[in-house]
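Removed: one protein chain of the complex. Kept in place: all other protein chains.
For subunit A:
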Amino acid sequence: MDTTEYKTEELLQSRKAKKFNLWLGMIGMFMMFAALSSGFIVYTASGVDKGIKTLLPVAFTYSTIVILVSSLTLHLAFRAAKLEQLSKQRMLLLVTIVLGLVFFAIQLHSWSVLAERGIYFVNNNASQSFIYVFTGLHLAHIIAGLIVLVRCYLGALKPIPFPDNQFRMNLAIIFWHFLDLLWIYIYVFLLLNQ
C-alpha cells in the first residue's frame, strides 16, 4: 500500500460521506415541506370556507415542463462530463441554468396571475396564502440550486481536475433532480387540493 493509494482511499471515503450528507440534507428539506403540507391539511380541514377555491394558474404546467427539461439537460451535461467533453458539458450546463432562471420567472408570473384574480398572499383564507409559501420556499431552494450549477459551470470553465469536476457534477445532479421532484410533489399536492 503506498502513500497515494492510502490517500485515495481516504478521499473516496470522505466523498462518499459528503454525498451522503447531501441525501440527509434533502431529507431535512423534505421534512420542512412535509410539515407545511400537514399544516395545510389541518388548516384547510378547519372550515368549509377554507381551501384553495380556485384553479391553479396554467403557468404552473409550463414551469413543470421547463424544470423537467432542465433535469434532462443537466443529465446530459453530467454524461458529457463523464466522457470528458468539456465544451459540451459547459454548453449544457448553461442551458440548464437558463432553464432554471426561466422556471423562476414563470413562478413569479404565476404569482401575478393569482394576484390578478384577487388571491393575495395576505388573505383571510390562509389556504390560499399557503400556495405562495410552498412556491416561495421552493424558489428559495432553486436559488441554492442555481448557485450550485454556476459553481459547476465555473469548475468546467477553469477547468478543475477530472475527478473533482465529476464529483461536483454528481452532487449537483442529485440536488437538481431533487428540486425537480420536490416541485412535482408540491404541484401534485396543490392540484389534489384545488
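Everything below uses one rule, namely that contacts are C-beta pairs under 8 Å (C-beta built on N, C-alpha and C of every residue); 3 or more make two chains touch, one makes a residue touch a chain; residues count from 1.
Keep in mind that, in the parts below, contacts and distances are computed from a predicted model.
Engineer: Can you pick, from "Na+-H+ antiporter MnhB subunit-related protein", "Cytochrome c oxidase subunit I", "Phosphate ABC transporter ATP-binding protein, PhoT family" or "Bifunctional protein PyrR", the UniProt name of the chain not shown?
Structural biologist: "Cytochrome c oxidase subunit I"
Engineer: Any idea which of A:133, A:150 or A:174 touches the chain not displayed?
Structural biologist: A:133
Engineer: Check the options A:18, A:117 or A:158 and report the residue that touches the missing chain.
Structural biologist: Touching the chain that is not displayed is residue A:18.
Engineer: Hey, which subunit A residues sit against the chain that's not shown?
Structural biologist: 1-3, 6-7, 10, 13-14, 16-18, 20-21, 24-25, 27-29, 31-36, 38-39, 42-43, 46-47, 49-50, 121-126, 129, 133, 137
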